[in-house]
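What follows is one structure encoded as structure tokens, with my remarks underneath.
Omission of a single protein chain aside, the complex is shown with its protein chains in their original locations.
Presenting chain A:
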Amino acid sequence: MSAPKTIPKDAQVMIQILKDMGITEYEPRVINQMLEFTYRYVTSIIEDAKIYATHAKKSSVDADDIKLAIQCRMDQSFTSPPPRDFLLEVARQKNLTPLPLIKPYTGPRLPPDRYCLTAPNYRLKTVQKKVSSSVGRISVPRLSVGTVSSRPGTPTLGAPSVHSVSTKVGPPVSLTGQRFTVQIPPPSQTAASKTMTPSTPAVSNVLINPSLIGSKNILITTNMVTQNSSDSLKRKHEDEDDYDAL
């Protein structure tokens, strides 16, 4: 910090707070970040408090409104982990069940498909005139445990064979909901392999990166994809309560 510039009062207060908390080494931009956070937080609290005050038909915001605003914000954004007794109880419950036995020779040991991120998150719209083997080449990658043709131990994603794909593609698939206008380019190996890597935008208009979105989105789209196909057994419906996660 150069001497001639005077630091604004906020920043001076922040520097003092950092010093009081024992933080001695920090980059100068930390102060800016802290101030930004402070400003944003206080603004949101005060705005909330104003809303509560007007709801209670008070003319001005008072301490109770602020307290309520802080409390609501705490429960929403700044949650804290569960308390210890709760955790102990849950742990006790969970630890009573014995460890499950491991089935031998099952290929890649992954959870059921609906809990994996291996499903496609797009569906190809068929172009009527071009229902040729070129379309069939775009395989819909799907991991079905048990139908993997390669040997166990090497998980692969390109499981289904060509014929099952063509049955899907043949009848026009009705797209409900999101529309993906995907022009299937003349098939090349790279395009096919790239459909499996979600991060590349080789296929146009497919905006979703399946590994970034929650699996729920994947469920939505695969639901649409597998309406007509027979091997959609595993993903019949969108499960709200799939994740009874603790």
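Quick note on the criterion: contacts are C-beta pairs under 8 Å (C-beta built on N, C-alpha and C of every residue); 3 or more make two chains touch, one makes a residue touch a chain; residues count from 1.
In the analysis below, contacts and distances are computed from a predicted model.
> Leaving aside the chains you can see, what is the UniProt protein name of the one that's missing? Options: "Chromatin accessibility complex protein 1", "Transcription initiation factor TFIID subunit 5", "Lipoyl amidotransferase LIPT1, mitochondrial" or "Glucose-6-phosphate 1-dehydrogenase".
"Transcription initiation factor TFIID subunit 5"
> Pick out the residues on chain A that sit against the missing chain.
Touch with the absent chain occurs at residues 20-22, 70, 74, 78-92, 94-95, 97, 99-102, 104-106, 108-112, 115-118, 137-139, 141, 143, 149-150, 152-162, 189-190, 192-193, 195-199, 209, 211-212, 215, 243-246.
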